[in-house]
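Yeah, one chain of the complex is gone here, protein chain that is, but the others are all in their spots.
When the chains are written out, they are named A, B and C in that same order, and each has its own residue count from 1.
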C-alpha cells in the first residue's frame, strides 16, 4: 500500500537536466500548462548559457494527478526528450522509502527518527539495519523495524548479501547515519539506489578515519560535517550539505566529538530532507540543490 | 552618457508581480522566447497558489537588446498587463545611479566605495552627501563628488531642500550609510526613488536611537544589523537583509559598536548589491529577495 | 542518596562576586593553595576595575574534597567574606537535580532527556511535569518519572500548589521546556530555585505570545531563540544564551516554527549545561557566562 501525504495531494515534481539551449523553460512551462498543471515553484540553473548544462525543478499542482501522469509522461517523451534532455516526474504525495544503516552512535539516527515523527521528512522508514544492537529498543519505540546484521570481519560479503536481501525492492534510498563499515563497490551496484553518508569533518579536510582526532592534532578553530552521496571513492562523492561550528584550544578530541555530533545531525537531516523532496540533482561530482 | 557594463550587455531583467493564477510562468516564458530571448535565470514565488500574490524575476539574453526593448514592452503590455500583473523591464548593462548620505561614521560608506571600486556593485555613484566634512577627502580619493549639506537644527526644511536639489534627476536610489538625521515625509515623497537604510540593531529589537547602549543594558548575547527600505514610519520599513554576531558579558557598549560596525557594513552592502541587481521586490511591508 | 560523577570526583567549583578591589585573585588563589587545592580553570571578569563589580569562577582539584569542604568554607568566611565578597562552593561531582516543565511541544524536552542520557548534562532529572499527557510515554522510556498536573483555567492556584508540592525539596533548578503557562509571582517565590525558560524569539524582539507569527508579519530575515532566567517580568529576565537562523520570504509561519524548534533546543540545552556547570553568574538583569 502506498502512503500518501495529504497536504501534497496532486503535487507533481518535474526534474529536467541536460545540455542548455534557448527555449527550454518556455517549452516545459507550456507543457505543464497544456496538461492542466499550475506551477507552484520553479528553480532553474545553467552552468553556462552557451554550451553548458541546464537544470530545472518545477513543482506544479494538477487535479487528479495520478490519472494524468501517463499522458504527461507521454508528452514529456514527445516534446522534451527530443531536446536531448533527461526528465523525471514524481508524485510528491508519495513519500520515498528510506532505510537507515547505523553502527553504535545514535545521534544521527535519533535525529532522523524524531524529525520523521514530527512530520518534517517526507519519507517512510521501512527499516533500520545495524551491525550492533544497542539502538534496537529506541528504533522499535518509534514503530520502525530493526534488523541486526553483524559485521563479519574482513570478509564483508556475507553481511552485505544479507543487507542487500533486506533492502531489495523495499527502499528508494539508503542513509548511512554513522555506519562505520566501508561498503564494497559491488554492494553499491547491487542495491541500485542512492546512498547518503554523513562524514564527521568538513571535507575534503580530514578524509578517512578519526577526523576529530586529526582535527585536534592540526589545531583547527572550526570543526565540520559533510553529507554526500556515496560513490566508489571513499569520502569523494558529490557533496549535498556541509556546516561548521567554532571550537578552541580548550576542547579535547572528545569535546570536538560532542560538538560535532550536533553539526552532523543538522547537516545529515537537511541533506535527507532535500533529497526526499527531490531538491538535489547530481551532476558529475557536484550537486545542484534547489 | 549612460555607463554600460560589458559583461551584462544584452542582459534584460524582467520583474513581474500581481495576483497569482495558473499559466503565468508559461505566458512569460513564451513571451521571452518569441521575442528572441534566452532565459538565463528564473526565480518565482507565490505566497498562496489560490488567491495569493505572485512574484517572478527572469534574466534573459536578447541580442541587440536596446533595439528590441520597445517591442518587448509592447508585447508585455498586450499579453501580461491584461492578466492583472505589473511588470518592469530593465537593461542589466545599465548600472543604477546610487547616492550615499552619511554623517560622521565612515565604515558603511567606505565599504560601499571599496566594493564599488572592486566591481562588486553594479552601480555608478554620482555623489556622496554629508552633514559633516570628515569623510570628504576619502570620498574624493575614490573619484566620487562630495557635497556638504550641514544640518540646520530642528528645522530640516532648508537642508532637505538642498539635498533634493542635488538628487533630483541624478539618482535611481539613495543609501543612508549611517546618516543620523531623520528624513521628513515630504522629503521622501519629493525624491521619489527608493531609500535604503542600515539600522544598527536586529530590528524590531532596539528601535530608535542608541541601540548598542540598549543592547548592553538588556544583556543580549548577539548583536545585529538590519537594512531596510525607508518609509514614513521610523525603523518600520520592509527589511531587505539582517545578520547577527556573537558578543558576551565582557563587551562594553563601545565594543558592541566596534563589532557591530562589521555586521552593519556586510548587511548594508548585501542589501545594496541585491537592490542594484533588481533582486528585491517590495510587497506591502515585506520584501521578496530572489 | 547523592549521585556522584566519577570523572569530577574531588573537583570543586568556587564562585566569587562582589565589589572589585586589588588583590582578590591573589587572595583566592592563595586560599586554594593553602587548602591543598590545585587550580584547573580560572575565569575572572570585572566590569570596571575602579569601583566595579568583580566575578570569578575557579575550578580546583582537592584530594578528599568532601572531608575538606568545612575547613575551606571556614577559611572563605574568615578571609574572603571580610573583603565584602559573596562566595559559593560546590562539589562538581554532585550533579544538580533538574525538573522539567513542559506543555505539548516535545522538541526541547526530548533534547534535554537525550543529552542527559548521552552524559552531556551534569544533572539528575527527578521528574517531568506537564499540563498535558502526550509526552508521558517518551519521558518514562528514558526512566524519568512523569507527573500530569492539568491546567485549571484562569485560576492557577490549584495547579501551582500541586507543582510546588512535587518540586519542594526535590530539585535544584527548574527548566521550562516550552511550558505555555505563565507562572505567578508567588509560585516563583515558593519554589525558591532558579527557573530557566526558552523563549521562541530573539528577545527583546517579539516579546509575548506567538513570536513566529509576529516574525512572519514583520518580514524578518532571521529567527531566533532566547534562554533566560525567569523573573516576575515576563520575557524580561537575565539572558543566558541566544542564537539565530536564517529564513526568507518563502517560509510560512509554520516553516519558521519548524526551523525555530532547532534553534530553541540548541539554545536551551546550552543554557542548561552552563547553568548545571555553575558557569552562569546573575548580576542584576545580566548574566556573566564563563
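Operating definition for what follows: a contact is a pair of C-beta atoms (placed from the backbone, for glycine too) under 8 Å apart; a residue touches a chain by one contact, two chains touch by 3 or more.
This one's a predicted model, so the numbers in the text were calculated from it and none came from an experiment.
Participant: For the chain that is not shown, enumerate the shown chains it touches in the whole assembly.
Facilitator: Per the contact definition above, the missing chain touches A, B, C.
Participant: Among C:5, C:44 or C:181, which residue is in touch with the absent chain?
Facilitator: Looking across C:5, C:44 or C:181, the contact with the absent chain belongs to C:44.
Participant: Hey, which of A:66, A:90 or A:244 is the one touching the hidden chain?
Facilitator: A:244
Participant: For chain C, which positions touch the chain that isn't shown here?
Facilitator: 22-26, 29-30, 32-33, 37-46, 49, 61
Participant: Taking the full complex into account, what residues of chain A touch the chain not shown?
Facilitator: Chain A touches the missing chain through residues 45, 202-206, 218-222, 224, 238-244, 248-250, 285-289.
Participant: By the contact criterion defined above, which parts of chain B meet the unshown chain? Give residue numbers in ascending order.
Facilitator: Against the missing chain, chain B presents residues 107, 110, 114, 118, 120, 141, 258, 262, 266.
Keep this in mind: only the chains that are shown with their structure count from here on.
Participant: Taking all residue numbers at the chain A/chain B interface, are over half used by both copies (same) or under half (different)?
Facilitator: Same: when the shared numbers are divided by all numbers used, the fraction is over half.
Participant: What whole-Å value do you get for the distance between chain A and chain B if each is reduced to the mean of its CA atoms?
Facilitator: 37
Participant: Enumerate the residues of chain B that touch no fewer than two other chains.
Facilitator: 45
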